[in-house]
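Below you'll find the structure, written out as structure tokens, and then a few comments.
Only one protein chain is missing from this complex, and each of the others stays in its spot.
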Amino acid sequence: MNRMKNFTAGFVRENPVFSLYLGICSTLAVSTTLNNAIGMSVAVIVVLVLSNMIISAIRNITPNEIRIPVYIVIIAALVKIIQMLITAYAPALDTALGTFIPLIVVNCIILGRAEAFASKNNIFDSALDGLGMGIGYMFALLVMSAIRQLLATGVLNFANPFDMTQMIFEIRIIPAEYVISMFSQPVGAFFTFAILAAGVAAYKNHLEAKAKEQEKAEAALKKAAKEA
Amino acid sequence: MVTTIIVMIILGAVLGLGLGVADKFLKVEVDERVEKVTAMLPNYNCGGCGYAGCSGLAEALVNGEVASVSLCKPSKPEVKTAIAEYLNTTPGPDGTCCKVKP
Amino acid sequence: MKKILHLTIFLAVVAAVAGGALAFANDLTTPIIEKNQLAAEKESLKILYPEASDFKSVALKGDSKTIQKIFQVDDTTYIFKMQVAGYKDGTVFMVAINTEGDLLKYHAISNGDTSGIGTKVTEDAFKASLEGKKANEPLDTISGATVSSKPVVEGIHEAAAYVDEYLK
């Protein structure tokens, strides 16, 4: 049971981006269009699951003093090998993910999860955690890029990742002249992220408040039961 | 292929040696409770608690600068209670225990 | 002492394994990547001159950073593959110049600047404004996108100078 809880934790309660503040660098930089969001999150999920598995496989033999250099070398080698294989054997996939894979090495989620989770749990749990965190990351990135793309260009569109000219769906929601181009620049990224992070915080405060009320109600109940 | 492996072996060895020697000669007697608590904390080094990294928070907890573990937002509740219990029970080098709330 | 040895060997082994895997992947993939790149290059050359059967690549003289490659179509026309800076990633483009210095063809392959502004260098309006002119005479940039279009024009002038100096 706690495996399932661990897995879903990554979605909202422990969302890597909004509550752990990991990987903000890439979230802010990449979340300009839906295509970028999908491309980046798929790349992150693949690398995160693989690196979590390798790191948890060698966790018992890694001496603690050189833990960080060893993890970073594994992640960097993994990223570069995936990038080479994709550019050589899947040129179509390369057009979709080619620009995002080198960005991953600079992404703090991978090392963050490697050190916090993969170095303490077995391979299957780490892979699961990688997947959960990756999906949480994709969820955050999709929400961010939908808002920013909508406000910056007034159009929500998604092109076929393998052939960028072919548009799968395109809906114009805001007419062209009411578009706020600030949201495609860094400034918009900060504001969108701030509001979404506040939303998650409000949701968590709400949960805590409800939990506290329940506790108070139970305590009152118990006291009443004792007196009777 | 072979040159890369040789270059990497030399680089890895040199850095490993450097870290090993540094670790041996630069050993600072750290209160082992701090290391124990750092290991129990999630190690995101996210800085959410205002300290730079989990070792900073662990030190603050051990020398009483901070009274409750709840400052570390991402850690799970059962981890917080475990840390509090550990600190309230194990005496430090001067024999005193600290009073910390989860 | 044992600890130091353990750390050194461990880091060396991990670095060697990671490096070895990377080198193996690299030796495996570099020939294929080069083949893909040549094919893509031939394709973009074909856009300029569909009827030309083969493009002889010419050795590059001088040390200009913008001229990447030169191909010879026939004894009077050369195609320059150029890469110039811009607002962000700049522009990669091809320009065909003959020995008299006329700018015969222009084709932009990629532009990494702000979409809608910088990317105007890839559109037909800019292409039409260049083709048919003398390569070394002042060419007009795109108003509103000077940061992206000025380096392209300067690149063309550099190619023209290269023709006069080496290929005449």
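Letters are used for the chains, namely A, B and C, taken in the order the chains are written, and counting of residues starts over at 1 for each.
As a convention for this text, a residue touches a chain if its C-beta (ideal position, glycine included) is under 8 Å from a C-beta of that chain, and two chains touch if they have at least 3 such contacts.
Going forward, contacts and distances are computed from a predicted model.
Colleague: What name does the UniProt record list for the absent chain among "Heme exporter protein B", "Quinol oxidase subunit 3", "glycine dehydrogenase (aminomethyl-transferring)" or "Ion-translocating oxidoreductase complex subunit A"?
Modeller: "Ion-translocating oxidoreductase complex subunit A"
Colleague: By the document's own contact criterion, which visible chains does the hidden chain reach in the full complex?
Modeller: The chain that is not shown is in contact with A, B, C.
Colleague: One chain isn't shown here. Among B:11, B:82 or B:98, which residue touches it?
Modeller: That would be B:11, which touches the missing chain.
Colleague: Among C:22, C:97, C:130 or C:153, which one touches the chain that has been omitted from the display?
Modeller: Hidden-chain contact among the options goes to C:22.
Colleague: Touching the hidden chain in the full complex, which residues of chain C are there? Just list them.
Modeller: 11, 15, 18-19, 22-23, 26, 65
Colleague: List the residues of chain A that touch the chain left out of this view.
Modeller: Residues 21-22, 24-26, 28-29, 65-66, 68-69, 72-73, 76-77, 79-80, 84, 102, 105-108, 111-112, 185-191, 193-195, 197-199, 201-202, 205 of chain A touch the chain that is not shown.
Colleague: Contact with the hidden chain only, please: which chain B residues?
Modeller: Touching the missing chain: residues 3-4, 7-8, 11-12, 15, 18-19, 22-23, 25-28, 45-48, 50-53, 55-56, 59.
FYI, only the chains that are shown with their structure count from here on.
Colleague: Which integer distance in Å separates the CA centroid of chain B from that of chain C?
Modeller: Result: the chain centres lie 50 Å from each other.
Colleague: Would you kindly tell me how far, in whole Å, the mean C-alpha position of chain C lies from that of chain A?
Modeller: For chain A versus chain C, the centre distance works out to 35 Å.
Colleague: Which positions in chain C touch two or more other chains at once?
Modeller: 3, 6-7, 10-11, 14-15, 18-19, 22, in rising order.
Colleague: Residues of chain B that touch two or more other chains: which are they?
Modeller: In chain B, the residues touching two or more other chains are 15-16, 19-20, 23.
Colleague: Name, in rising order, each residue of chain C that touches chain B in their complex.
Modeller: Checking each residue of chain C against chain B gives 3-16, 18-20, 22-24, 27.
Colleague: Give every residue of chain B touching chain A within the complex, in rising order.
Modeller: Against chain A, the touching part of chain B is residues 15-16, 19-20, 23, 42-46, 48, 73-74.
Colleague: Give the list of chain B residues in touch with chain C in this complex.
Modeller: It comes out as residues 1, 4-5, 7-13, 15-17, 19-21, 23-24.
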